[in-house]
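Every protein chain but one is kept in place in this view of the complex.
Here the chain labels run A, B and C in written order, and each chain numbers its own residues starting at 1.
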Amino acid sequence: MSPAAHDPLNNTVDDPTRPNALILGDNDFTSLTVKVSDIVLERKTPRAWYVAFTVTAGLTGVLFLMIGYLFIKGVGVWGLNNPVSWGWAIVNFVFWVGIGHAGTLISAILFLLRQKWRTSINRFAEAMTIFAVICAGIFPAIHVGRIWVVYWLFPLPNYQAMWPNFRSPLLWDVFAVGTYATVSLLFWYTGMVPDLATLRDRARGRMQQIIYGILAVGWRGSHRHWHRYEKAYLILAGLATPLVLSVHSVVSFDFATAQIPGWHTTIFPPYFVAGAVFSGFAMVGTLLIPARQWFGLKEFITLHHLENMNKIILATGSMVGFAYATEFFIAWYSGNPNESFAFVNRAFGPYSWAYWIMVSCNVITPQLFWIKKVRTTVPVMWAMYIFVNIGMWFERFVITVTSLHRDFLPSSWGYYDPTVVDILTFVGSFGLFFTLVLLFIRFLPMVAMAEVKTVMPIADAHSGERRAVGDYHGDIPAASPEGGGA
Amino acid sequence: MVPDHNESPQSPGRGDASTERFVFPKWTNWLREASAVLALGGLVYAVILVTGVFSPEMSALGYAPEQPVPYSHALHAGKMDLDCRYCHTTVETTARANIPPTATCMNCHATVRTQSESLASVRESFETGKPVEWVQVHDLPDFVYFNHASHIQAGVGCISCHGRVDRMDVVEQVEPLTMGWCLDCHRDPAPNLRPVEFVTDMEWQTAGDADELGRRLMEERRITPSEDCATCHR
Amino acid sequence: MAADTQISGLYGLLTEFESPSVLVQAAAQVRDAGYRNWDVHTPFPIHGMDEAMGIRGTQLPFVVLAGGLIGLGLATLMQWWMNAVDYPFVISGKPLFGIPANIPVMFELTVLFSAFAAFFGMWGLNGMPKWHHPLFANRRFLRATQDRFFIVIEARDPRFRLHETSAFLASLGGSEVEEVKESAED
Partner (left out) sequence: MMQGSAQQGPAHGRNYWRSLQDLADSEEFRHQLENEFPGGVDAPSGMTRRRFLQIMSASIAMTSLAGCRWPEEKIVPFAKRPEGVSPGTPMGFATTFEVGPTVHSVVATSYDGRPIKIDGNPDFRLSGGAATATAQASVLDLYDPDRSRHLLNRQGGSTATTDWETFAAWLQERIAAGLDGVAILSPATTSPSVHGLLARAATAGAGIHMWEPVCRRQEFEGVVRAFGRPAAAQLHLDKARVLVDFDANLLQDHPTAVHNSRTFAAGRNPDADQMNRLYVWENSYTITGGMADHRFPVASRDVGAAVWALAAELVLGEGLPLPMNSGVDRGELGHWRGHAAGGEHLGAVARDLMANRGHGFLAAGIRQPAAVHALVHVLNSALGNVGQTVTFRPVDLPAVGDIAGFIDGLDRGAYRTVVILGGNPVKTHPADLGFNAALDRAEHRIYLGSHDDATAKACHWHVPQAHYLESWGDATSWDGTHMAVQPLIQPLYGGKTAAELLSLLLDETPRGGWQIARDTFHARRGGQGPAPAEGTDSGFEKTWRRFLHAGFLDGSGAERGIALALTAGRIAAPAEGKALSATNLEASFAQDQSVHDGRFADNAWLQEMPDFMTKLAWDNAAIVGPATAGELDVKHGDLVTLNLAGRTVEAPVYVLPGQAKYSVTLHLGYGRDDAGRVGRKAGFDAYRLRTFTHLDTADGLTVTKTGRTYELATTQDHHAIDAAGAAEIQDRVPRLVREGTIGDYRSHPEFVDHLGLHHPPLESLWKEREYTGHKWGMAIDLNSCNGCNACLIGCQSENNVPVVGKDEVALGREMSWLRLDRYFLGDPEEPTVTQQPVGCVQCELAPCEQVCPVAATVHTEEGLNAMVYNRCVGTRYCSNNCPYKVRRFNWFNNFEDLSATQRLVLNPDVTVRARGVMEKCTYCVQRIEKARVAARVEDRDIRDGDITPACAQTCPTEAIVFGDLNDPESRVSGLREQSRSFDLLGYLNIKPRTFYMARIRNPNPEIAPVAEHGEDDGHGNGKETGDHGQVEQAHG
């Protein structure tokens, strides 16, 4: 521990007498504001950003080309077939929706749980949520056979006098994902308004002042506003909490309410939610590590934050592993031969390669986070995040494809191979995702300044007073200098 | 809106006078109400668009294309009181109500108005065997299977779908013929039922209560219109 | 009096603080002085300020409750009317209306409408968006969203007397008191 203890940026020291600071360095309100908002307003955009943006925009172009081709030719351009009617498109949908869980989880659930360390990363995670949900939303829309009538899924009055079928899990999906996207967007935007006002007030260009001015809706930091704002934020967090649990539950209903062996499982909702949080945190980490490195945010997004995330990854990864084991147990214990075979086939059938990739990445890899050295070493954890991302994509692949390819009647057993269009569409969705992330870090405040300010020691109006247990400002180091802003 | 304050704090927290500040003019506060109105209006507009403008009612109602022969139903079916079935012979027995062959026209027009200019193309068709190309007015999508015979046998009058053809010089579509419209009658056929012998009668009115008669006919003739999708779509 | 505000085109008086703890005490004094139309402007919400300013709880939760109930009712009615009344289908031999299958949409619409209520309710109660405000013209006030803390007493407050109020503000421990002008009509 000792070498780490000398590192001024290491706040992961296990010392029960001295809680780790959440914000490092000699930062006050001013320096925080400057450091974060200058990324958007002052600093010259790094050349690397332009290179990265060119690449991701190109990939986004590929995505739309593939969608255009799909639109002209039909869903047959993918590798789908009769037993496997859902392939990469649905896998990608579940994958992206899953990733979209971290943001709201961090914002909402950790907010309700008074986890102050969330403030440094919640903006980033929420943004990522929105972008992941956008990527996710593309797939169910384009995967239908007749894209031009997809609006029939909405309960709109029409001359056929028909309504959608509310018993279908796909319709639940429409509502769940739609609600989730909407509420996440509202939540993200609400949280961002004070920071947009900061940008407005620091912007020097007229255009910037106007645009950020419009977005900031006239925020002027009035406490009467803050009062309702905090209430609204709390309520939104309260609403988003069951929502975040429900979205992946509903997505899991797509599978769980079907009767295909390997899909028809009551364990799916919790298992999907755990997996979603698992993959979401991994994706947040994947993006956060380069971002904090390149934009000098290590003092705000500290090793402590990363370590906490790694602990959550460890916890949810273990839940996922437990779920895998439970599935097998139930498959055997139920005595249902079709169910048993579905799982034997997963592990040892034609798709066993996918299954074992999934298990290695999702179950074995995260267990390394038990080791403190592993969960506090940045390059190692970044590699782990990549593994988890891969593993979680394969989890969805395994669930979707291996269950479908061999169901009840052996006569209809088949095999599914993706086509180039499948692959490019998926790669293109990453292009879109990273394009949006790049635009976000270039044009919007990456760290929630107003929120971080609240957890800075100097923010405490009662500093010096004895802290109440569970107080919102709980973990402020007693030894930290007072009135740093003076 | 030039700020009236020139003192600039020297801290990095900006507010310095080096740049001009943009302050939104006062009228922008009206945009709040304006955007709310716009959002609500947009919603209403979208609903109207989907239910109304996209509906076949908008495009099909009143459709009255010009026909190659200026045949007047008002004259033949109205003034001269020809029965519909004189020309549309298969309507009672088959799915389609046929358009009469030229020969049917010539039954009369071999002797009546033999020199009329407007009948020139009819005579030509009869001589050459080349059919007259009529423009279809009541045109259902091809995935809809409508059967004239079963409706006629159930006692649905021609008028229910085609309107007062006996008053039309040029046939036009007077009912929307949309799925919702079909369903209205399938769900409550009574008002549109009449004794089978009067199906082609354009003037027929029941002396009593139409609904009551309809219900009686439904019972007598065991008319239970189906709402199953497969009835019309297969 | 309010009248002299009108004449002078004065919006109010503003004073600046550097530390939240001083601000909270200052706010309590303003509250105790009986001012009503005044406000505190801070870059982040300050714990204890509600009490210091004497702000009572907001109505927002009731707005949200109403929104949620509307969402729930709408979802229930919509699903029942659409699938069981207006166009009933026989689907997998199931009942035309059954609560279990309708729960997800009920839940989602409840949350959606609640969230809309919270979002729009909050901005509505805050009177926002409001892009124009006299304070925006003040250079010093730009730091209210960054690192400084302000107390503003509006000229329309019944207790507002330009000199007395100005002196009162100066006594609170902030920096120099400044006049904020009402903007000209556009």
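Here is the rule we use: a contact is a pair of C-beta atoms (placed from the backbone, for glycine too) under 8 Å apart; a residue touches a chain by one contact, two chains touch by 3 or more.
Treat the numbers as computed from the prediction; the structure is a model and nothing was measured.
Put simply, the hidden chain is in touch with A, B, C once you look at the whole complex. Between the chain not shown and the residues A:49, A:152 or A:189, the one that touches is A:152. Taking the complete complex into account, B:60 is the one of B:23, B:60, B:119 or B:156 that touches the chain left out. Checked against the hidden chain, the listed residues B:78, B:100, B:163 or B:195 yield one contact partner: B:100. Touching residues on chain B toward the chain that is not drawn are 53-54, 56, 59-60, 63, 65, 90, 93-96, 98-103, 125-126, 128-136, 139, 141-143, 145, 147, 149-150, 153-154, 221, 226, 228-231, 233-234. Contact between chain C and the unshown chain involves residues 89-95, 98, 101.
Although one chain is hidden here, its contacts on chain A can still be listed: residues 72-76, 79-86, 143-150, 152-153, 160, 162-165, 167-171, 174, 254, 257-260, 337, 341, 344-345, 348-350, 404, 406-415.
Rule of thumb we're sticking to: only the chains that are shown with their structure count from here on.
With A-C and B-C as the two chain pairs, more C-beta contacts join A-C. Chain A and chain B have Cα centroids lying 50 Å from one another. One inter-chain figure worth recording: chain A and chain C are separated by 30 Å, centre to centre, where each centre is the mean of the chain's CA atoms. Centre-to-centre spacing of chain B and chain C amounts to 52 Å, using the average Cα coordinate of each chain. Looking at chain A, residues 29-30, 33, 161-162, 201-202, 213, 218 sit in touch with two or more other chains. Annotation for chain B: residues touching 2 or more other chains are 11, 13-15, 21, 24, 183.
By the touch criterion stated above, chain C contacts chain B in their complex at residues 87, 128-132, 136-143, 146-148, 178, 181, 183, 185-186.
Taken in their complex, chain A has these residues touching chain C: 28-30, 33, 155, 161-167, 169, 171-172, 175-176, 178-179, 182-183, 186-187, 190, 194, 197-198, 200-202, 213-214, 217-232, 235-236, 239-240, 242-243, 246, 250, 253, 449-451, 453-454, 458-463, 472-473, 483, 485-486. Interface residues of chain C facing chain A in the complex, by the touch rule stated above, are 18-21, 23-24, 27, 39-50, 53, 55, 58, 60-61, 64, 78-79, 82-83, 86-87, 89, 91-92, 94, 98, 101-102, 104-105, 107-109, 111-112, 114-116, 118-119, 121-123, 125-126, 128-133, 135-136, 141-147, 150.
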